[in-house]
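Removed from the display is one protein chain of the complex; every other protein chain stays in position.
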């Protein structure tokens, strides 16, 4: 199973719409997939699901199960303060690395309102996934100036769409 | 003012003891300082103090005020999943970058039970602080295999202590 | 074909011996492979094989051909000044990215006399290979304090050997 992660817990994030678009493209290609939005994490999971409480938060455990069952991931990562959102890494810190991430495969999508397209964020997150044993697809999609390429919550820029389709196919074949 | 940040919200973390040791060394050198432990953050701050709620969480606002008043920082950063704890970055995401971090100065200390000493974590965090306008001292202290160099919650390894004193002096002079 | 790159042009480098060991392990597993040692690059290739001279250096072109024909790589990377040797990146700069690196696969091995095991070097080099389209195996082998784990130019440390065999198998299966 392929799971698409919306990499922020911001309500109504643009990352969420990008995730939906990836989901539809994958479905058109015949690949079943689910979206998990970090917005749906328990608001206190950094305490109630980590450290001495690992495995004790029933709501968080549902996501852990989803991650454990998935073989491939697409992480949609908005740029916050020059890197990924802290909540995305906190989410990783709450997983069982060996079951959720080891020997799995992942593709990364970066989003920013500025001109970097979360390039540094994707670099950092690749280090983390590599450490956890997840192979990261070399072909990353960066989307700078997201506000300029979306209309009605859909990316319509043709060059960008072509990259997204290319990446979607590559993670299928990876 | 110099503030030392314990870079995890884990209860009774070893990072906390390292922070105390830095605090004492600075005090011996005549430098007033306070410690802020991420353990004391509101457990739901990733929701109640971010995004549409920025500035609305009274408890979190106290830390924002502390950060805004500080001119220098020492971040004590344990290695989680090959980088910094997600909660540390989420904490940064809740600050007012221009008041808390821009044009300030920082030193970084990395801790790990393994043999990396959080080297990658410090690299990532340097990127983030640089983005936020905080100048990062080149001289970083990495402490791998922390369990082997502490006795009674104090680092007593002489080589390491010499590095810590050197770094403490450098952040004073920075 | 799998090519093992000795990532420095230093004469008689320890990286070379590590490359030989990988080569033998792969051969035992039935995988044909060749070693290319950056020591064998033309001494002036940073001028005679780059920029306006791309493709004009006959000696360098032989290596370009080797890279173009290879499908998988193992890069053995010693730590110089906290990252990879500059000559390794200059070598990459002389290649035809689309033929030499795009859509290929790679494993990374880091070596250091100090305690980092070239961790940052591997992070940097992963960024570069990813940019060039080479998928990098998540499982990286870091070898800190190389002088303490080699005898007669062979790694004999059992934990380390087990990691090397595991990585060799993983790049075969990648």
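All chains are identified by letter, namely A, B and C, in their written order; residue positions are counted from 1 within each chain.
Here, a contact is a pair of C-beta atoms (placed from the backbone, for glycine too) under 8 Å apart; a residue touches a chain by one contact, two chains touch by 3 or more.
Bear in mind the structure is a predicted one, so any value in this text is a computation, not a measurement.
Per the touch definition above, the residue from C:64, C:105, C:124 or C:163 contacting the chain not shown is C:124. Considering the full assembly, C:88 is the residue among C:88, C:136 or C:164 that touches the omitted chain.
Residue-wise, the contact with the chain that is not shown comes from A:120, picked out of A:120, A:141 or A:155.
Contact between chain B and the unshown chain involves residues 123, 126-127, 129-140, 174. Residue-level contact of chain C with the missing chain is found at 9-11, 43-48, 50-52, 80-93, 97, 120, 124, 127-128, 130-132.
On the side of chain A, touch with the chain left out of the figure occurs at residues 115-117, 119-120, 123, 144.
The rule is simple: only the chains that are shown with their structure count from here on.
Closest chain to the protein centre (all Cα atoms averaged), using per-chain Cα means: A. To overlay chain B on chain C by their CA atoms, one rotates by 180 degrees, a value rounded to a multiple of 5.
The centroid of the Cα atoms in chain A and the matching centroid in chain C are 30 Å apart. Rounded to whole angstrom units, the spacing between the C-alpha centres of chain B and chain C is 35. Rounded to whole angstrom units, the spacing between the C-alpha centres of chain A and chain B is 27. For chain A, the set of residues touching two or more other chains reads 127, 130-132.
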